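Only one protein chain is missing; all other protein chains are in place.
For chain A:
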Amino acid sequence: MANNRVLQWATFARTWWIFDANHQCHIKSAKRIALYLQGKHKPIYHPLSDIGDHVVVINTAGISMRNDFWRKWKYNHHTGYAGGHSVTSAWRLHELDQTKVVEKSVYATLPGNLLRRRMMRRLHLFTDDNVPDDILQNVTDQIRQVTVVPRLIQEYTQEELDAMPKLFDWPDDYEIEFKRRKEDDEIKKYLK
């Protein structure tokens, strides 16, 4: 029955997927990643069977949020002790740990059963695209991104910019490029 054994092996093998989170909404991404972690894309799916795949998420530092959500989206935490409640803005959490926002949204998307922790262990998060070789060589396929990555103004060549119709000129002191806030002492304290 060697043939049946091999077919079964191939059916239950865990595939490794890669997902580029650059310029992706973390909530929509989490919905898509959770499908693969649960194995819902497989015909043999059953909520009680542990047949989910591995997902490697790269560029979690580059996730995006629409409108003012970096400032308005809050993460609550309670230590369990009196006065232990804390509220952290998304931007603040992202500065403390650049994989945390994706991790939290995937965790929240997965069903709250006993398999959740095991499925989370198959989620490999990396802030940039430097992935260790022993993880990268397992990867077979990629998950399609949820939104089209926009082309930044810095990526246009001068010729393309010149050819583009221009209605007005920006003032000289207007900063088009995205700049990070300067790290103040308070954030440095958390980073250590």
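Assume a residue touches a chain if its C-beta (ideal position, glycine included) is under 8 Å from a C-beta of that chain, and two chains touch if they have at least 3 such contacts; residues count from 1.
Here, contacts and distances are computed from a predicted model.
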Given the choices "Centromere protein O", "ER membrane protein complex subunit 3", "GPI transamidase component GPI16" or "Large ribosomal subunit protein mL44", state the protein name listed in UniProt for the chain not shown.
"Large ribosomal subunit protein mL44"
Of the residues A:49, A:113 or A:140, I need the one that contacts the missing chain.
A:140
Which of A:16, A:36 or A:126 touches the missing chain? It is A:16
Using the touch rule from the top, list residues of chain A that touch the missing partner.
1-4, 6-7, 9-10, 13-16, 54, 134, 137-138, 140
